[in-house]
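The other protein chains are all here in position, but one chain of the complex has been omitted.
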Amino acid sequence: MSLLEVENLHRVFSARGRGGAVTAVDHVNFTIEAGEAVGLVGESGSGKSTIARILAGLERADSGTIRLDGLDCLRVPRTSTNRMTRAQTVQMVFQDPNGSLDRRVPVGTMLQRTLLMHGRALSKVQARAGAMQLLERVRLTEREFRAKPHELSGGQRQRVAIARALAVEPKLVVLDEAVSALDVSVQAQVLELLAEIQRDSGVSYLFVSHDLAVIQELCTRVLVLFRGAIVEQGETLQVLQAPQHPYSQLLIASTPGEGWDPERVVRDRMTFTQRMTLPGLL
Amino acid sequence: MLLRATQLSLEFVSENDRVSILKGIDLCVAPGELVGLVGESGSGKSTTARAALGLYGDEADITGSVRIDDIEVVGADARTLRDIRANHVALVQQDPRGALNPVRRIGDSLAERLVKVHGLRRDEADRRIVALLTAVGLSNPELRMRQYPHELSGGMLQRVVIAAALSTNPKLLLADEATSALDVTTQAEIIAIFQREMRDRNLGMLFITHDLHLAGAICDRIYVLRRGVVVETLQRPGLFREARHEYTRALIDAAPVLRKEVAR
Partner (left out) sequence: MTALLTPHKRVKRRRTSAVGYWISLGFLVLVVFAAAVGPLVAPHDATEIDFKAIWSGPSGRHWFGTDQLGRDLFSRLVIGTGETLIGPIVLLALATLIGVTLGVFAAWCGGWIDTVLARITDVMFAFPGLLFVVLVIAVFGKGPITAVIALALAYAPVIAKYTRSLALSEIARPYVDAYRVQGMGGVGICVRAIVPNLTPALLGYLVVLFGETLMSLATLSYLGFGAQPPSSEWGLMVQEGQAGIIQGHFLPTLVPGAAIALVVIAVNIVGVRVADRLLAKG
């Protein structure tokens, strides 16, 4: 049995005054095994953030099933017990390193409180030691322990966010564009850190991104999302070498690199849009 | 030479602090050239663009020279700066929603400049705008003219901003992370528009980005900026393959690129 099983996940946002409802998640099916890193690639409006938020318990789904480590994770947890159980099963790292940390709280204190709240530490002394351990795991030091978020760099903040996610020892970490706001060199360091953590702890990742190249660095499998539906999934290298779906092909052709021809992408895009209006292609 | 910066240096001055952002930058852009300025955050790439447009006031101490179409910008008076911005150079920035007035219709925003600054009649201005909106790939341009910015998506809005930039027939385009907030498929289309317009109008363009592979794919020349200093200049056809500076090499190694072979 897989760690995460998502079946027929569906979510429609009813629009008021924008003309018509939007199907953000369209009967999505996928699985994630223990210790696996799966990428979810899509452009804006594809629904990837919605899927991430539903898994983390921030957003509700209309229908479908989500079983995470045997736990039913479809609904937004309402009671304290449910919230805690959910938190200890799935965690999230957000895109904005600055906004996702409470700006009034020094990061060490924040980690301490998390450990105490979840019973991972039973005293303040234990919590402090635990928090230092977490920071060391993400290659930060005592100096960062006492710092408030605005005193840290973007890369450091994101590492703190990762430490926070790991504090409760979840089975799955959802990373929603977690490296998109970072500089290139910092991005590389954080990706390396994430890979190392996965090797050491066996935690699974759902790595949501618009950037296929970044996904390839970390994920063995990739899901291609278009307008709420998974149009292709498979081993990352496989999908890159031989994309089956026209959208995957368009996505790959749009990524800048050697011999890149934007004019060709424009033509591909036009053909693609024309074909997409024909029913039965998805 | 459309743009020539010589030993451009800039310091931000506050009550008790001087912060040096640019330290002696030399760069140039000739007509028909797509020149890249790449760097990480804090490197000073946006500051360079803004300094070239004379957008800094009392808060910045600038030395060195920036000449646009052979007109000096540093220390220029308000009239000269207005002339430069009206006739010689145009700027496209990252956030299209920040560049357009949200309470005015798109047609009005775009026409206002042509009418007030360039003295066109309103119907002439409208005709030019419709032609430009078509050129940037917007369907139904007459409808777009009557729409408000919030009715368009980010990608469509960035095309409007490009149309606005081109409407004054500048010789130099400054693109500051102009495609960074767009989807990768939309980015490709916007780049295609830039390339086509550059060819048709023989424009020069300074393309500022943090995306090395994008710069490597489209630029004729690339300046690599680090903490206010140009550490390396790369020329086509070699570009990043011939990078020698350790910073450039480190950046290129760190930037993920799509690999379609199992090469490791």
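Here are some notes:
Think of it as A and B in the order they're written, each chain with its own count starting at 1.
FYI, a contact is a pair of C-beta atoms (placed from the backbone, for glycine too) under 8 Å apart; a residue touches a chain by one contact, two chains touch by 3 or more.
These figures come from a predicted structure and were not determined experimentally.
For the chain missing from the display, the contacting residue among A:Thr50, A:Thr114 or A:Gln187 is A:Thr114, taking the whole complex into account. Only one of B:Gln7, B:Ser20 or B:Asn202 touches the chain withheld from this view, namely B:Gln7. Only one of A:Leu74, A:Leu101 or A:Ala163 touches the absent chain when the whole complex is considered: A:Leu101. The chain not shown here is touched by just one of B:Pro31, B:Gly64 or B:Gly154, and that residue is B:Gly64. Listed for subunit A, the residues touching the missing chain in the whole complex are 53, 56-58, 80, 83-84, 86-88, 90-92, 94-96, 99-104, 114, 117-118, 161, 164, 168.
The rule we apply is simple: only the chains that are shown with their structure count from here on.
The distance from the centre of subunit A to the centre of subunit B, each centre being the mean of the chain's C-alpha atoms, comes to 32 Å. Within the complex formed with subunit A, the subunit B residues making contact are 40-41, 154, 183-189, 191-192, 195-196, 210-214, 216-218, 250-251, 253-262. For subunit A in complex with subunit B, the residues that touch the partner chain are 43-44, 154, 183-185, 187-188, 191, 210-214, 216-217, 237, 240-241, 250-258, 260, 262-263, 265-266, 269.
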